[in-house]
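Only one protein chain is missing; all other protein chains are in place.
Chain naming follows the written order as A, B and C, and within any one chain the residues start at number 1.
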Amino acid sequence: MSQIVKRHIPHMVLVAVAFFMAGDTLLLEKPYNDLASSGTAVVSIIGSFAVLLSVTMLSRLHVRRVQRKTKVIESSVLLICMWVTLIWGFFRFAFQGVSPTKEFAVQQVFNAIVSPGDSTIYSILAFFIAAAAYRAFRARSVEATLLLLAGSIVMLGYAPVGEMISGYIPSLTKWIMDVPNTAGNRVIILSGIIGIVALYVRIILGYERGWMGRGD
Amino acid sequence: MGAIETLTILAAAAITLALFSYLWRENLAYRIAEHAYIGAACGYGVLVAAESAWRLLEPRLTQGLTYWYLTAVIGLLYLAFFSRNYFWLYRYPTAIVLGSEIGVTVARSLKTQFLEQLRMTATITFPSPFPFPYLNSAILAVGVICALFYFYATMEHRGPLKYVSKIGIYFLMAAFGAAFGSTVMARISLLIGRLRFMYFTDPAYYLIPVAIALLIVGIVLDRRKKPETA
Amino acid sequence: MATETKSLYAKLQEMDVRYVYLLMLIVISAPVLKPIGLPLGTISTETTRLYQYINNLKSRDIIVMEADQSPAAAAECQPAMVANLYHAVSKGLRVLFFCPRTDAVPFVEDAMKLVLGASSDHPNYGKLYVNLGYLPQGEIGLAGLASNIFFTNRDAYGNDLRAMEFFKDLPNKNARDWKLIIYYGASEADHDVRQVTDPYGCPTGGGVAAVLVTRMYPYYPDKIIGFQTGLRGAAEYELLVKRPGEAAAGMDAQSLGHLAIVIMVVIGNIGYYASRKKPSEGE
Partner (left out) sequence: MQVKRRVYITNVELSVRSGYNGSLMMFIASLIIVSLGIFLTIKGVLKPKIRRLAGIDALDEMIGRATELGRPVHFTVGLGGIGNPQVIAGLSIARYVARRCAELGVRFLFTFSVPSVQPIATDLIKQAYVEAGKADAFSPDNVIWLSDRQFAFATGVMGLVLREKAAANMLLGYFAAESLIFAEAGYRAGAMQIAGTTNSYQIPFFIVTCDYTLISIELIYAGAYMSQEPRQIGTILGQDYLILIGLVLMGVGAVLYGLGIQTLTAWLAL
């Protein structure tokens, strides 16, 4: 009995939902498509509840750190930044109907911390990529040499300086992008979808149980 | 410009510098900025998620479709995870989310990512200035076929097949090199954007010294502390 | 045993990455502070094709701009959006904006203010330009918009779409009326091809982060008619519409940065070969 409720019914729910949504993409029947479009709304609503779990776990982790007096400053900064934003934004949204994306204080937090954080971490990549290129672009084998050559030519080809070095670099770049690059990317796309189909069949048939967590 | 805006820009500059300080080494200023960033991003993210879920739910509830409250009930099943005996209830929302993803992705991707890709490989001719467009199409088709064969898993790649998969991996590597090169461009553009902010934003130029001072304080504090155990 | 040259090569091999970081900072900062003004060179086919496509559209044709740039990616995509909008405005096209992510909303405002001088209070707003604002649920939202142009009912400022002149003379009220959808952002443009190009035949264009271009080529030129490659593509487009802006100014730093990396790669390889050959000769 317990096995049925714990394992088999969730699995059947998964299979039913999967075929239902696949049918919506492929078929054109008005009432069916309308039902499926409500279905996607249901899924989005359900999915967003998982955040409760994670906020609880994250808060618990950092409250414990503060209690144990390890990394007190960092953890309290995190808790304050999270809960002040959350409580104020939620209060304004739930009781005064102000959308969090338009709420002044929440927007200031966004502009002062989140947005510069995003762009800084993104731009730190410029340093990392230079270091990775310097460290790892070595002509060790034919494969590595091809990687290195294609990378360097494309790099030069995209910057105005490439054309100043040699008139052939831009057209060589274009050829690399048009032919080997298209081929390589197409294969990654193709092989990805083939693997994914096989994985999904595995899930539908119930062999892959990673998504169910523990064994019982 | 109001005091709050100035303060915002000061905070933004401080966060930028503190996060950049990671490049030198992991330090207290970085850790504080990191935790502030994670905290604020979580708070903001949860608010946005809550709002968009409510925007989906609200119009249905105002129409009197009260059974839509069931979605909230199913969503709350995630919290059963904290229970010792009923933890398995979380599998129901998971099954619904995963199932819908499977259905949507597979059916759509089979067209765009499988059939259309096959067709375009077989037919493409380039709108480009190169001589021999058909030669390039042929090279492309050979490349795709060889590289796809590289992923054929249940057969040893021996004899002539070894060369096929070798050619395939060469094409893949050239593609990866191209991706690397073009990404370098992307990253440098972003850095340019960030440096512009640091150099040219209105109050930033006189606030930067303040931010640098904060950073130095952070580093000094960090130096005075004993190195942490792993 | 350890000669002077060998230790230099070995040093080059094991150089602290922080020197690389410092070099990059200097090389990129210098031209940002003091531009050199290198010429841009040949304009790529991808950008030209997009330009020509937009240039051949008739006045009042509809193009849709999908702003998906996060604050992080905006440095690359925003200049392209501004340049395209400028071109569309000068051609008298109708432009419909929407954003699949919340933090892209301000960038649409910025672009409209920069090009038109005003956003919702511009006299042609509602006639030629409509901003739908945030469209939730990503791909599913786009599918909804493509099948029914009144999907959201209201624009970003709460005005009723059905009352707007913009939508008066549309025959199909779906993506068949669109002439082009341009994606600005740093994730895959596959979903536009899936939801708009394949079902409705409206081609896709792009002003994408350069990371993404390799992913655009498998669909180019059939589904994606042309695109701008990051900041360089934007600079090219600025040149085509004769309106030099932010992107053109960034290309100097781009050039020096790339050159520095390539030189470092070359030095690294020389070091690698030199330090590898030495022991084998000794044996």
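By our rule, contacts are C-beta pairs under 8 Å (C-beta built on N, C-alpha and C of every residue); 3 or more make two chains touch, one makes a residue touch a chain.
As the structure is a computational prediction, the values presented were derived from the model and not from experiment.
Enquirer: Thinking of the whole complex, not just what is shown, which of B:Ala14, B:Ala50, B:Val144 or B:Met198 touches the missing chain?
Expert: Residue touching the chain left out of view: B:Val144.
Enquirer: In the full complex, which of A:Val13, A:Met177 or A:Met212 touches the chain missing from this view?
Expert: Looking across A:Val13, A:Met177 or A:Met212, the contact with the absent chain belongs to A:Met212.
Enquirer: Please identify which residue in A:Ala41, A:Leu86 or A:Ile189 touches the non-displayed chain.
Expert: Final answer for the missing-chain contact: A:Ile189.
Enquirer: Of the residues B:Tyr69, B:Tyr152 or B:Tyr199, I need the one that contacts the missing chain.
Expert: Checking the options B:Tyr69, B:Tyr152 or B:Tyr199, the one contacting the hidden chain is B:Tyr152.
Enquirer: Would you write out the residues of chain B that touch the absent chain, in ascending order?
Expert: 19, 22, 26, 30-31, 34, 37-38, 41-42, 44-45, 49, 78, 81, 87, 90, 94, 97-98, 100-102, 105-108, 110-111, 114-116, 118-119, 121-123, 134, 137-138, 141, 144-145, 148-149, 151-157, 172, 175-177, 179-180, 183, 228, 230
Enquirer: Just the residue numbers, please: which parts of chain C touch the chain that's not shown?
Expert: 17, 70, 72, 172, 176, 186-187, 198-199, 211-212, 214-215
Enquirer: Using the touch rule from the top, list residues of chain A that touch the missing partner.
Expert: So the residues of chain A touching the missing chain come out as 22, 25-29, 47, 50-55, 57-58, 60-61, 64, 114, 117-118, 121-122, 124-125, 128-129, 131-133, 135-137, 147, 151, 184-185, 187-192, 194-205, 207-208, 210-215.
Everything below uses one rule, namely that only the chains that are shown with their structure count from here on.
Enquirer: Between chain A and chain C, what is the gap in Å from one C-alpha centre to the other?
Expert: Inter-chain centre distance comes to 20 Å.
Enquirer: Can you give the whole-Å distance between the Cα centres of chain A and chain B?
Expert: 5
Enquirer: Send over the residues of chain C in touch with two or more other chains.
Expert: Counting only residues that touch two or more other chains, chain C contributes 21, 24, 28, 45, 72-75, 102, 136-137, 140, 210, 213-214, 218, 229-230, 232, 254, 257-258, 261.
Enquirer: Could you list which residues of chain B touch at least two other chains?
Expert: 23, 48, 52, 56, 104, 108-109, 113, 117, 120, 126, 128-129, 175, 178-179, 182-185, 188, 190-191, 193-194
Enquirer: Quick check: in the complex, which residue numbers of chain A touch chain C?
Expert: Where chain A meets chain C, its residues are 37, 40-41, 44, 101, 110, 115, 118-119, 121-123, 126-127, 129-131, 133-135, 137-139, 148, 151-152, 155-156, 158-164, 170, 174, 177-178, 181-182, 185-186, 189.
Enquirer: Help me check something: in the complex, which residues belonging to chain A touch chain B?
Expert: Result: residues 5-7, 9-11, 13-26, 39-53, 55-56, 58, 71, 73-75, 77-86, 89-90, 93, 99-101, 106, 108-117, 119-127, 129-130, 133, 142-144, 146-155, 157-159, 171, 174-194, 196-197, 200, 203-204, 211-213 of chain A touch chain B.
Enquirer: Quick one: which bits of chain C touch chain A in the complex? Just the residue numbers, please.
Expert: 15, 17, 20-21, 23-25, 28, 38-42, 44-45, 70-75, 102-103, 105, 134, 136-137, 140, 144, 210, 213-215, 217-218, 220, 229-230, 232, 251-252, 254-262, 264-265, 268-269, 272-273
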